[in-house]
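One chain of protein is taken out of this complex; the other chains stay put.
Here is subunit A:
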Amino acid sequence: MTLITGIQKYSIHDGDGIRTTVFFKGCPLNCIWCHNPETQSYQRELLSDKEACINCGKCKAACPFDSCQSCGTCVDVCPLNLREIAGEEYTIPNLLKELKKDEMFYEESGGGVTLSGGEVLAQDMDYIETLMMRLSRIGIPANIDTCGYVPYENIQRILPFTDTFLYDVKLVNQEKHKKYIGKDNQLILENLIRLSQDGGKLHIRIPVIKEVNGSKEDLQEIIDFLTNNNILVQRIHLLPYHNTGSGKYEKLGKQYQGKAFTPPSPEEMENFKKLFINAGFHNTKIGG
């Protein structure tokens, strides 16, 4: 079952032009700072705004189960519209219909569709491959926004239909990676090397978080990795961290662990950018 948490139109920072971004639900990583916590789990989830709740009891009265099954019955009865279900199924024709709506904008702006998440390449790959193939066939350029922590085979399957990979690299340092992301980064880095060798067009995206990777050394390690492995990079995006998702954690009934993190200052970001440019990555940008 492939679930989608949102279809964001007029995305102008997920690749070139005006794009529609699809957020798939479920991710193999567990980044502490994740700003889309509703896309971490592969299951449908209920989000409810407990702060605004007036405890009228209508949701409880309507609930058909003893414990929440994320069935969504309560969503319609809440008089204040405080509840929503994250995770909706789309048939491929229905999804394509939605994605085709902004075709005129893609064409004018050189944009298209971006499949993101969660992790798009850790879904039902038959679904994803078919979707990518169909998009390609109708002439809508599609980007893949990936964390890279997936079997390379999954990447290979969609490579022929992909315009650009927006490839996240957080840390080259293995220990730190394990600490903050919970998983080893070897697969991510190997996949990146292979993808570059196989001709994937790459935009490397680096979320910069002061406490995690916001030092010259951390970023230099990334530069060295890219250089030493001759990775062909079209563009580097340095994304200063923001705790944008913290409200959603509360709605999901989860604890936000990223409160302690801080974004780097604009000056620091500028310095990091210079670091990349001096290393030969002339097309380095701050922001998406």
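Structural remarks
Throughout what follows, contacts are C-beta pairs under 8 Å (C-beta built on N, C-alpha and C of every residue); 3 or more make two chains touch, one makes a residue touch a chain; residues count from 1.
By definition in this document, contacts and distances are computed from a predicted model.
For the chain that is left out, the UniProt protein name among "Oxidoreductase", "Iron(III) transport system substrate-binding protein", "DNA mismatch repair protein MutL" or "Glycyl radical protein" is "Glycyl radical protein". Here the missing chain is touched by one residue of A:Asn173, A:Ser215 or A:Asn243, and it is A:Asn243. Per the touch definition above, the residue from A:Ile18, A:Val113 or A:Ile181 contacting the chain not shown is A:Ile18. The chain that is not drawn here is touched, among residues A:Asp102, A:Glu119 or A:Asp218, by A:Asp102. As for the chain not pictured, it touches subunit A at residues 8-14, 17-18, 58, 76-81, 101-102, 104-105, 108-109, 111, 237, 239-244, 246-247, 263, 287-288.
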